[in-house]
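All remarks here apply to the structure that follows.
A single protein chain has been omitted from the complex, and every remaining protein chain is retained in its original position.
Let's turn to chain A:
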Amino acid sequence: MSVIYVLLAISVTVAVAFFAAFVLSVKSGQYDDTYTPSVRMLFEDEIVKDKDKSDQNNQKSNKNSTNQ
């Protein structure tokens, strides 16, 4: 029945590992700003290339005029 020692050891190790991960994440500043990353993750590489710039602009002005 000493298998329970093994199980306990595993359970504590897993728990401590997660706790260590938490401490590291706090230390690296992940909890300092909890808002900006939520916005940042929604951005993709939205840099407009020069060649399709003109029709992008047209789309936008259409969208704009419907807004108004």
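One rule holds in what follows: a contact is a pair of C-beta atoms (placed from the backbone, for glycine too) under 8 Å apart; a residue touches a chain by one contact, two chains touch by 3 or more; residues count from 1.
By definition in this document, contacts and distances are computed from a predicted model.
Enquirer: Can you pick, from "HAD family hydrolase", "dihydrouracil dehydrogenase (NAD(+))", "Heme exporter protein B" or "Amino acid/amide ABC transporter ATP-binding protein 1, HAAT family", the UniProt name of the chain not shown?
Expert: "HAD family hydrolase"
Enquirer: For review purposes, identify every residue of chain A that touches the missing chain, sorted by number.
Expert: 1, 4-5, 8, 11-12, 15, 19, 22-23, 26-27, 29, 31-36, 39-40, 42-43, 46-50, 53, 56-57, 60-61, 64, 67-68
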